[in-house]
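Notes follow once the structure below has been shown.
For this view, one protein chain was removed and the others were kept in their places.
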Amino acid sequence: MTRIAALRATTRRRIAGAAAAVRAARPRTTRGVVRASLKAGALVVALAIALFVVGSAAAAFYDQYGFHPERNAHTWAALEPSYVDGAICQTCHAGEGAQLETSRHQTVSCEACHGPLGEHAADPVSAMIPIEAPPDTLCATCHSSSSGKPVGFPQVDVATHYRSGVCRACHDAHSTAVVRPPEVSHPLENLPACTTCHKPEGLKALPAGHEEAADPVCLGCHGAGADGLHGGER
Amino acid sequence: MNGTGPSVSRRGLLKGGLLALPALAGSRMLSALVSSPDDAVAAAAAPGTTAAYDPALHDWAFVCHADRCIGCGLCVEACKLENHVPLDPEFNRTWVERHTVTEDGEVLVDSPHGGIDGFPPESTAEGAEGARTKEAYFVPRLCMQCDNPPCVSVCPVSATYKSEDGVVLIDADRCIGCGYCVVGCPYGARYIVPSGEETPIGTAGVADKCTFCYHRITRSQQPACVEVCPVGAREFGDRKDPASPINVALRDDRVRVLKPEQGTEPRVFYTGLEGEVG
Partner (left out) sequence: MSVHVSAHDLAAVPRAALWAVRLEVISQPRQLKLWLAFLSALCVFGAVGALLSLPPGWEVLGTTPSFEWGILITAYVFFAITTSGLCLASSLGTVFGIERFLPLEKRHAILAVLCLVTAFGIIALDLHFPVRMVFGAVLSPSPASPMWWMGVFYGVYLVFLLTEVASMFSGHWQIHRIACVLSSITAVFAPLTLGAVFAVLAAHPFWHGALTPPYMIFSAFLSGTALLGIVFYCVHRFRLADFERTETVALPALRFLLIIGLVASIVLVAMRVVTGLQSTIPALADATVALIAGPLALQFWIFRVALGLVVPMALLLAPRTRTPIGIFAASCLAFVGIFADRALFVHAGQIVPTTAAAGTVSVPYAEYTPTLVELSIVVGAFAFVALAYTLAERFLDMSPHLGHQARGQVEVTAWVPAPTEGVL
C-alpha cells in the first residue's frame, strides 16, 4: 500500500513541478506574449502543412491505386466494338437487305457470314474490305445434318447432297431462293456420254463451276423428274 | 496574472483565436483536395463512350434457348474476334456443348474446340460410340454473371467485382493472377490469359472471362454472340426496360438456371434443357 501511496505522491509532485515550470516560463511582457503566440502559431501552421502534404499524397496514392470499380467499368466500356449492328449495312447494300427481308435468312445478321464489319462500316471507302463471299463450307457449318440440331431446322447430309460443296450454284444466300438446273432439252436414247459434246472444246461448253463427270452425276440434276435435288432433307 | 481561475482573459482569447485559424484553414484545404469519386469517374470516361450511360438504370439478363441452338459455333468465333480471346481452343469466354442423352439416361457431353468449327454428325464424347441416343441438343455456355458470385468473394485483392448493372468485371491492373477465381467458378467460365496473349485492357497472366461485351451493351448494342446467332438461340436484354423482349422470354419460356444448388443466382437462364447440366 505504501508503495502505491509513495508512487502517487511522486507523480503528484512531478505534475506540480511541471505546472510550476510552465507557469514560470509564461511570458510576462507583451513582446513575450506575441513571440510565444507566433511560435505556437508557426507550429500549428507547420503541422497543418505537414498534414496537408501527407493527406494529399495519401489521397493521390489511393486515387491511383485504390479500389475504384466504377472507373474500371468505364475502361471496359471504352473499348471499340468490332461488330456492328446489322441494320447499318442496308444503308449501302439495300439490294441484299431487301432480299433478306423476306427470305428464310432474315434472322441471320450480315456479320454472321461476313465476319466483323466494324471497320468497314466506319469507313466503307478506305476500309473497303473486298467482302469475298464466304466459302461454301460456311453453309455446311449450319446446314450439315448432325445429331443435336432441332428437327425442323433445314439440314442436309452434305456428302450425299446434290453437287456437294458447291452450294451457291443453286442456292442464293440472301434470298434463299433455289434455282433448279434446267432439265435436258433433248432426248437421251442412243447418245454417247454427256462429256462427248459437253466439254470445253465441244458443242456446248460446260458452264463455270461444272466439272466433267460421269453420266449419272449429270442426270442426277438434269434428268427428267430428277429427285436427287435435295437428297437427305428431313 | 495569477492564472488560477477559469476566467478567460483577453490574452487567452487572443491566443485561442490565433491557434484556431490555422487549424480551420488546414482542415478545409485537406477536405477540398481529397478527390471525390464522381469527379474521377467523369474525368476517366474516355471519349466516344457513353459518358451518359448510367449503370444503375440497367439490369442485364441473358437467355439461352437450347431448343433453337444448331451448334454452328458462329457465336464462339464472333466472341473471339470481338474480344481478342486467344484462338487456342482451351480458352473460351463462350462455348457450345452438345448433350447426348442415351437410352440409359446417361448424358454425354462433347465440345470439339468449344464448338467453334461446328460439330461432327455424331457425338465424339467418350462412350458415345455405339450408344443408342434418346435425344441430343446443343447448350451454349458462357459466364453466368451471378448475383452471388463465388469468384468475387474469393478474390484476395478485390480485382473482380460486380458492376451496378449486374455484370461481373475484372480490373486487369489489380489482378495478381493467383487463379483463385478460376478454381472458384462452378461453371468453368474463367481462365488466366496465357503468355504471349493480351486482353484488350491487360497483359498475360491476369484472369479474363465473358463481360457480356460490356463495351457494346453500354452503346445500346447487343453482345457479339447474340448479334451473330443465326437462329436467335441467344437473347439479351435489360430487365429494367419494360419493352425489352427479354422480359417476355423470362416470363413465358419456363426458364431455369444451371447448378442452382451452388447458390450462385445466375443471370443467364436456359430453356429447352433436359436433365442435369454439369
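List of remarks:
Letters A and B mark the chains as written, and numbering starts fresh at 1 in each.
Note that a contact is a pair of C-beta atoms (placed from the backbone, for glycine too) under 8 Å apart; a residue touches a chain by one contact, two chains touch by 3 or more.
Quick caveat, the model's predicted, so the values are computed rather than measured.
For the chain excluded from display, the touched partners among the shown chains of the whole complex are A, B. Within the full complex, the residue among B:179, B:232 or B:245 touching the omitted chain is B:179. Only one residue from B:131, B:154 or B:273 touches the chain missing from this view: B:154.
Touch with the hidden chain on the side of chain B covers residues 89-92, 95, 97, 109-114, 125-126, 141, 150, 153-159, 174-180, 182-192, 194-196, 204-206, 262-263, 278.
As for the chain not pictured, it touches chain A at residues 62, 65-67.
FYI, only the chains that are shown with their structure count from here on.
With centres defined as mean CA coordinates, chain B is found 14 Å away from chain A. Note for the complex: chain B touches chain A at residues 3, 11, 14-15, 18-19, 22-23, 25-27, 29-30, 33-35, 37, 40-41, 44-46, 48-50, 53, 55, 67-74, 78, 81-82, 98-100, 117-123, 133, 136-138, 158, 161, 163-164, 167, 169, 171, 173-174, 200-201, 211, 213-216, 218-219, 221-222, 224, 227-232.
Chain A meets chain B in the complex at residues 23, 26, 33, 37, 40-41, 44-45, 47-49, 51-52, 55-56, 59, 63, 67-86, 105, 107-109, 111-112, 115-116, 140-142, 144-150, 153, 155, 157.
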